[in-house]
Structure formats: structure tokens, C-alpha cells
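The structure that follows is given in the form of C-alpha cells.
Removed from the display is one protein chain of the complex; every other protein chain stays in position.
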Amino acid sequence: MTLRAALRSKSAFSGLLSQLSSCSSHGRVCVSPVLVAQRRNNSTSPKIKVDFDQSTGVAVMHMQSPPVNSLSLDFLTELCIGVEKLEMDKSCRGLIITSSQPKVFSAGLDILEMYGKSPESCGEFWKAVQEMWLKLYSSNMVTIAAINGSSPAGGCLMSMTCDYRIMADNPRYSIGLNETQLGIVAPFWFKDTMLNTVGHRTTELALELGLLYNPSEALKIGLVDKLVPEDQVLTTAAQTMTKWLAIPEHARQITKSMMRKPTIDKLTSNREADIQNFVKFITKDSIQKSLRMYLEMLKKRKA
Amino acid sequence: MTLRAALRSKSAFSGLLSQLSSCSSHGRVCVSPVLVAQRRNNSTSPKIKVDFDQSTGVAVMHMQSPPVNSLSLDFLTELCIGVEKLEMDKSCRGLIITSSQPKVFSAGLDILEMYGKSPESCGEFWKAVQEMWLKLYSSNMVTIAAINGSSPAGGCLMSMTCDYRIMADNPRYSIGLNETQLGIVAPFWFKDTMLNTVGHRTTELALELGLLYNPSEALKIGLVDKLVPEDQVLTTAAQTMTKWLAIPEHARQITKSMMRKPTIDKLTSNREADIQNFVKFITKDSIQKSLRMYLEMLKKRKA
Partner (left out) sequence: MTLRAALRSKSAFSGLLSQLSSCSSHGRVCVSPVLVAQRRNNSTSPKIKVDFDQSTGVAVMHMQSPPVNSLSLDFLTELCIGVEKLEMDKSCRGLIITSSQPKVFSAGLDILEMYGKSPESCGEFWKAVQEMWLKLYSSNMVTIAAINGSSPAGGCLMSMTCDYRIMADNPRYSIGLNETQLGIVAPFWFKDTMLNTVGHRTTELALELGLLYNPSEALKIGLVDKLVPEDQVLTTAAQTMTKWLAIPEHARQITKSMMRKPTIDKLTSNREADIQNFVKFITKDSIQKSLRMYLEMLKKRKA
């Protein structure tokens, strides 16, 4: 319990040790367990802030869940509700996703949602991860990821759901599906999303080795579309959005659906089996042991 | 009627406004409505000229339908008959497709075949577009596109059906499936053909934004295979053809079929549904309105 509480604030499913380590060395993860526990129970502190500009039709979604925007159940629930509201608002045509946390876009799935939890909790969590992916990958809005920090694992997945990815050109940041490095397996729809982005062979290498790419490498393999200086990520996203919104909307939406529907259908028609598969895998003794070792390593680094 | 007649000669389904504008500024589209109407009814003026060299086994198909080789029903019918004749002639082993019109390979589908037409006419037209694609994409001949001008939309599709694409290295030319820019959607088999050529992510970007690429960009993404100075496009095509014809023919044909059959089967087994889908879409009020606005814009530019 002490361990879990102590780690709660930085237990992202990331494997991005250098990133987390660098965060901690700058003191940004020094949130006391008590504060974190309060935040968990306190739904008045939003993890997502949405700025919607009626004049442009563009919403900017700021992820602001300290320290590293871990994708917890609460975070995902809030994010999905936010996306759904915008999706139903006909005046909102574009969505830019970015982070308010320094140095990190999102560190990915919250490992504490998977460690020492009941099968039911794990299943509920996984359903929320699916929901996030389904909502974003099939969005009728133009979606742009303004990746202003590291984006491992689930953070990379979230970026890949977008129509366009602009990343801060900071060599200390990294992006990739690095689950394998933690002894976990990226599920088939993570894999499919990456395959649609960078092709089969690059995906094979990336997933087997759990590779994290720096921005230049990510641009080279097509994992992101554009690099800009860190302070220009959001303005470039806004300019790019203007270009995309000039495209006839109905035709663009049908085209997007045509490109993505087969991949989306694979999950929607196998959603329950995918949840059971995940729960069965994550609750294995060997996997729980891997997660514990990982959490202990994080704790040591923090100490 | 006046509008339609006036635009008949340049109403290609292209969206290549700069291209068409540049054509018109050079006076090449100043064909009077009367003349055009006559040409339509005059089947003695062939839109396609085929030069077949018995000694090499190579046919060169010149598209010569002023001003921009729009793919009208008549044009497509003539082209399909021409390809079929060559396909059945055992002595013809290679086909080079090129344009006799200055600055344009083909401006794509003739928009007047889709604007203000009956569902029956639209369906008949679409069937001819399918037929062109099926004949070229499954041809047993070696097919090489000698792209000596701009090649938007249907012109790009035609190029992509070939085994090899050589483009004139003129930065004023462009190529791409830009349907979305016109508010129209490239159907799944256009998409599949592009996907087989440049991969999933590039296709997604290209189709969602309706991108047209200049020759250098097209080479970089693999949309064309080689750039040469404009006056060398045909000779390079002939030299390339010689190389291809040196490959054992039966093995090459089986290999080509193995690569393309799944894509071809998807259309042949859904052909009628695809026609109905197109007719239902194109006859919508909103789409007809888009087309009318586009035609009016062309008219203004011409004026």
C-alpha cells in the first residue's frame, strides 16, 4: 500500500525511465501520496481542460494530470466524455490534443490500474482504453496531436489516432510503443494503428524491441509528420488545422472512415474477447511480478 | 445548357485549378461550344490513337482528346476497346500510354458526365470508369505510363494501373487523387490502387487532403518511378519497356496477377453495389451543388 501510494503519481505504463528519471530530478513528481489520493477522489480537479474557440471551430484539449498525464481510468473517462461532447457539437470541427505538463505529452497507461487489481477492475480499465482509441481513431473532427513532450506507449497510441502529428524537436523527448520492454504486449489494435502509420516491417521491429524514437527518428520512419521548435508546436498545430478545415468536410470524413473502418471494425467486433484476453494476461503471476519489479525500480530511482 | 456547353471542353473532374487556369491562359481551351458538340457526335474523330510496332511488340496509345483528355464516356469506351484489341493480339506484349495534349496527361473524369445527368447516365458512366480500371490494372501486357503532363484524379488512377510510371520533370505538373478537394470521394478501388502504390499512411494523407504532388514529391513518395526531362519521356518509356519485355513473360504475368488479384477481386465481386453507391452519392443535391459551384468557378476563371 505504501509502495503503491508512493508510486501512484508516476507509475505510468511507460518504461520511459530516462524521462521519468529526468522528471523526478527536476522535482516535478514530488507530489505527496496524500495529495494524490485526494486528487483521485476529488472529481472537481479536472484532468482535461478544453478550450473551444467558436470563431474557428477548433477545440484545444490540454491534458493536465500531474505529473505525466498517465492514462488512468479517471483520466480516460474524462477524456472520452470531453471528446464525445465536442463530437456532438456541430460547431466544433477540429481538435488539437496537447499537454500542460512539462516534458511529457502522456506517459501512457497508468500501471497502477493493472497492478494488484481485481479482474473486474482490470477489465473496466481496459474497456476505457478501448473507448479512448475508438472515439479518437474514428472521430469525424480533424484531430491533430501537438506532441510537446515524451509520448511512450499509450501516449504514442493516442498520438497515432490523430490525423496529423506535430512534435517538439527536442532530442530528449521520445515516442513509441515500448510495451515489450516492460514485459507487456501491445494488443492487436495498437499494432494495427502503428501498422497503418509506419508499415509492417517498421512496426515489427518497433514492437518486438519496444523501441522509443527521438523526434528525428520518429519523423524519418513517419511516426510523426512534422518537427518544430517546442514553443511553436501549438501555433503550428493551429495553422495546420486551418489547412485541414479548408477541405470539403463531408468528403474528408467519408475518406477518413474508408481508410480506418476496417481497423476499427476489428476491435468493435472483438471487444469483449479483447478485454478478457487482456485481463487473463495481466493478472498472470508472472506479469504481476514483472510489474512489481518495474514499480520497485521506479521507487528506487525516486529514492 | 449554355453553361454546360461552354464548360464541356474543360470540365474535367480535376480540381487542378492552376493547371486548367494555366491552360486557359495559353488559349488552348478556346474551343467553341459548337465545335465541341460536333466532336461529341462525330465518332470519326478518334480520342485515342494507337501506334503498334510489330517489330517490337509494343503499342503506344496517344490520348488526343482536346483540351485535357477528360475521361468522358466516349473517351473511356474508345480507350477500353483499344486496350481490349491489343490484349487479344498475341503479338502485342507492351503498352505505353501517353498524351498528345500539351501540359496534361489526363485531367481525370469528365465532370459533365456527373452533373445534371440522370441516375442511369451516371451509372453507365461509372461502369465505364470501372471497366477502364479493370482492363488496365489486370492487363497481361507490360504497361508503362509516360506521364508528359499533369495527371490529377482519374488521370492519376490511370497512371497507377500501369506497371511503371515515368513522369516529365516539370515542376508545373502535378499528380494525385485530389477528389476530396472537389467534395467528392475517391472510391475504395481508387484508394486500394494508391495503397498498393504508396502505402497506407501516405494514402490516408493524400486522400483526406486531396493532395496533388509535383514530380519531385511524387517520386519521393513512390507515386511515380522515374523523372526525366520532358522530351525524353517517351524514349525512356521505350527503353524501360525493352527491359521489361526481356523478363520471361508467363512468369511475369502470373506474378503480376498474384500481386493484383485480391484488389481486382474486391471490385469485380462488388461492381453493381459500387455503381449504385456512386449514383446515390453523385445525384445528391449537396453534391450536385458542389459540382455546380465548381463549374461556375471554372467559368469565371475562363472569362
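Per-chain numbering from 1; labels A and B assigned in written order.
Operating definition for what follows: a contact is a pair of C-beta atoms (placed from the backbone, for glycine too) under 8 Å apart; a residue touches a chain by one contact, two chains touch by 3 or more.
Just so it is clear, the model here is predicted, and its values are computed rather than measured.
Only one of A:50, A:134, A:185 or A:264 touches the absent chain when the whole complex is considered: A:185.
When the omitted chain is restored, the residue from B:173, B:190 or B:244 that touches it is B:244.
The chain not shown here touches chain A at positions 179-186, 188, 191, 199-201, 203-205, 207-210, 286, 290. For chain B, the residues in touch with the chain missing from this view are 163, 195-199, 222, 225, 243-244, 247-248, 250-252, 254-256, 258-259.
Note that only the chains that are shown with their structure count from here on.
Separating the centre of chain A from that of chain B, both taken as means of CA atoms, is a distance of 41 Å.
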